[in-house]
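Of the protein chains in this complex, all but one are displayed in their positions.
Each chain carries a letter (A, B, C, D and E) given by its place in the written order, and its residues are counted from 1.
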Amino acid sequence: MAFEHRDEHIDDGMLLLQANIDDMNPEYCSYVSDLLFAEGANDVYWVPIIMKKGRPGVMLNVLVDEAASGRMEDIIFRETTTLGLRYLRASVHRLGREFYEVETAWGTIHVKAGFHQGKLVQFAPEFKECEQAAKTHGVPLKQVYDEVRRKFLEERVNEG
Amino acid sequence: MAFEHRDEHIDDGMLLLQANIDDMNPEYCSYVSDLLFAEGANDVYWVPIIMKKGRPGVMLNVLVDEAASGRMEDIIFRETTTLGLRYLRASVHRLGREFYEVETAWGTIHVKAGFHQGKLVQFAPEFKECEQAAKTHGVPLKQVYDEVRRKFLEERVNEG
Amino acid sequence: MAFEHRDEHIDDGMLLLQANIDDMNPEYCSYVSDLLFAEGANDVYWVPIIMKKGRPGVMLNVLVDEAASGRMEDIIFRETTTLGLRYLRASVHRLGREFYEVETAWGTIHVKAGFHQGKLVQFAPEFKECEQAAKTHGVPLKQVYDEVRRKFLEERVNEG
Amino acid sequence: MAFEHRDEHIDDGMLLLQANIDDMNPEYCSYVSDLLFAEGANDVYWVPIIMKKGRPGVMLNVLVDEAASGRMEDIIFRETTTLGLRYLRASVHRLGREFYEVETAWGTIHVKAGFHQGKLVQFAPEFKECEQAAKTHGVPLKQVYDEVRRKFLEERVNEG
Amino acid sequence: MAFEHRDEHIDDGMLLLQANIDDMNPEYCSYVSDLLFAEGANDVYWVPIIMKKGRPGVMLNVLVDEAASGRMEDIIFRETTTLGLRYLRASVHRLGREFYEVETAWGTIHVKAGFHQGKLVQFAPEFKECEQAAKTHGVPLKQVYDEVRRKFLEERVNEG
Partner (left out) sequence: MAFEHRDEHIDDGMLLLQANIDDMNPEYCSYVSDLLFAEGANDVYWVPIIMKKGRPGVMLNVLVDEAASGRMEDIIFRETTTLGLRYLRASVHRLGREFYEVETAWGTIHVKAGFHQGKLVQFAPEFKECEQAAKTHGVPLKQVYDEVRRKFLEERVNEG
């Protein structure tokens, strides 16, 4: 049974914010990521880079809707050590998305499925739910993950 | 003797497709690259990145003519686990290009030369041919490579 | 005021366990790290590497006392996809350690100090406490961190 | 049905050879890896590192039985640009290993399984066979891979 | 006392030049960076990437004003081995900037401060001056750096 449907679409008007940082305590990184996600970032990731004088730095990347970029910039300037940031215009193509429920010996786990031109091309068990089931039931995480995938596929095979 | 000439030029209307992937078996990467190159990608490369919750992910990058981007997206959605991808507009400046033949003790090897504003700025032995010569004749690859470069330079010195 | 004293010392009999992984969903990494730390690992870290056929893999590293290495191996085999692991013998030189308390406008924060041959060479505010203070009081994390360092240094200057 | 059995065991007397390289054409890397594997390396991998003057170099790593290390050194000195290499002693813990056959709509695919203390902890479809099936039958590689895993698990569930 | 004031502003019309390089001696990298900075690059950095056939390459990135991009391209084509480069349009948001002087036991050190919407959000001791002071006076670099930060903060606390 699928629910939480979203159509495949393209978001124009996205920005990719980037800041190269070579003088910040790397302990701050996850804290900064969490704040950016909480304020509406679509994605946050860090790229190891080599900067001026061969310094091992990191490049912060934030993908965000143009309308929310001001909030992102405030966080980046307040919480990192950068003196500037750049932004590149981007468009994002998002697959259609539906959620399914799969019953397992360790409870119900959701599966997120992705559709391209009406055809299912992706399916992924919800990681947090698998993690929780693994902890609660003392089974390997990969066993939970594999079992959810197996049952999801089995149901689709049976449905024909 | 040069052949296969191509003029220096700029391609506007290129796209850089990017997909951040943190839930895919990395074994798939070279297979995906090969498919993308086969379908017309100008370049494909992977960047190690750090994603949500500190996961070591990879960012797939595909540089492609806008006209071919649909085919690339189909492959990316079908063969990787991503639920979306972004694209950035790019222009590509390509050097003028000519191919030369160099005679060596291990056979003829081609050299690809690059021209900027009419001046030779790059030359590179064709890697596959050097590799093949090294295997066939049981000599170190770097010796083949160095010899091709030496003879190419020698001919140019002699030509004045 | 210092407490929780530990002398500088060298631990021989440590092992560095390493497993190269190129076929695992990277989502599992933080879960695996947490389990290993919980079972007694001294350190856990991941190194981006390039494996067979140019695959972007990760190398899991676990630093652990030889006595606890069996528990680590059980977790690695149960929770990752590796078919083997290697171990290297290592000695670990640990600084003398003391904890101090620093009073700030946002509450008491601990500072961990490191001593080499009786001399203070390191001091670091407890990250989790700074993070908590930043969240609770709505101030930038780096401001909390800097202020704790400033006050720690100031007290030492005043003590002469 | 399982075959090609190998018991779980520990190989002492392994060496990890390492060479830091900052002046070599990176095109050579895969060629060097292939030669080392062909001559008996147990594993070969490359680590991106930052060397003297901030140069982006690579560290070549070769895991090999001590008896074969001379052959590896010959290849490394002949085919790379390094002026030296170091070796660290290592022990390798290898899981018990068995191969299974799984029937799919695209033919028989082998699965390599790993056993720790007699218990199955790993199973992985043979990558090359999945790749070949995907190419031959024009299906996504991940679909082949997933189906092999599903059927392997299904058989084990049914066997109870 | 602050001087060398610059207002916060956004530079549109910047370009990010990128060239993927897998056949160049990495020794050249710092030389190339220095030339690019000397000719007006706003930033130069290198990203470790995985290219065709799994080769460990580097991506050169140069952030530059569009007006100066021709000079950058000349250097890149003349000094690296690339046969092409791409450029992406970017805007750069630069903080307001002021320089302060801090007196220490090892002489005067400047601090660069960054302002976002009129509010001080960054301050960083001038690295070269700290480095010089550390060398001249035989003190740890981090001690110089920390002391400059401490005194800068202390003055601001006292100023209220």
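Keep in mind that, in the parts below, a residue touches a chain if its C-beta (ideal position, glycine included) is under 8 Å from a C-beta of that chain, and two chains touch if they have at least 3 such contacts.
Please read all numbers here as calculations on a predicted model, not as lab measurements.
Chemist: From the touch rule at the top of the page, work out which displayed chains the omitted chain touches.
Modeler: A, B, C, D, E
Chemist: Kindly state which of the options A:Asp23, A:Glu66 or A:Glu154 is in contact with the chain not pictured.
Modeler: For the chain that is not drawn, the touching residue is A:Asp23.
Chemist: Of the residues C:His5, C:Arg94 or C:Arg156, which one touches the chain left out of the display?
Modeler: Of these options, the touching residue for the absent chain is C:Arg94.
Chemist: Please give every residue of subunit C in contact with the chain that is not shown.
Modeler: Spelled out for subunit C, the touching residues are 14, 16, 29-30, 33, 37, 43-48, 58, 61, 63, 88-95, 97, 112, 114, 116, 121-122, 124, 127.
Chemist: Which residue numbers on subunit E touch the omitted chain?
Modeler: That gives, for subunit E, the contact residues 24-25, 27-28, 31, 48, 78-81, 127, 131, 134, 140-142, 145.
Chemist: Could I get the residues of subunit A that touch the absent chain, sorted low to high?
Modeler: With respect to the unshown chain, the touching residues of subunit A are 22-27, 29-30, 46, 48, 51, 53-58.
Throughout what follows, only the chains that are shown with their structure count from here on.
Chemist: Cα superposition of subunit C onto subunit D: how big is the rotation, rounded to the nearest 5°?
Modeler: Answer in degrees: 120, to the nearest 5.
Chemist: Can you spot which of A-C, C-D or C-E is a repeat of the B-E interface, where more than half the contact pairs line up?
Modeler: Of the listed pairs A-C, C-D or C-E, the one copying the B-E interface is C-D.
Chemist: Round to the nearest whole Å and give the separation of the Cα centres of subunit D and subunit E.
Modeler: Chain centroid spacing, subunit D to subunit E, equals 40 Å.
Chemist: Any idea how many Å lie between the Cα centroids of subunit A and subunit B?
Modeler: Centre-to-centre distance between subunit A and subunit B: 30 Å.
Chemist: List the centre-to-centre spacing of subunit B and subunit D in whole Å, with centres computed as mean CA coordinates.
Modeler: One centre to the other, that is 26 Å.
Chemist: Using the touch definition from the top, which residues of subunit E touch two or more other chains?
Modeler: As it turns out, subunit E has residues touching two or more other chains at 23, 29-30, 46-48, 50-51, 53-58, 88-89, 121.
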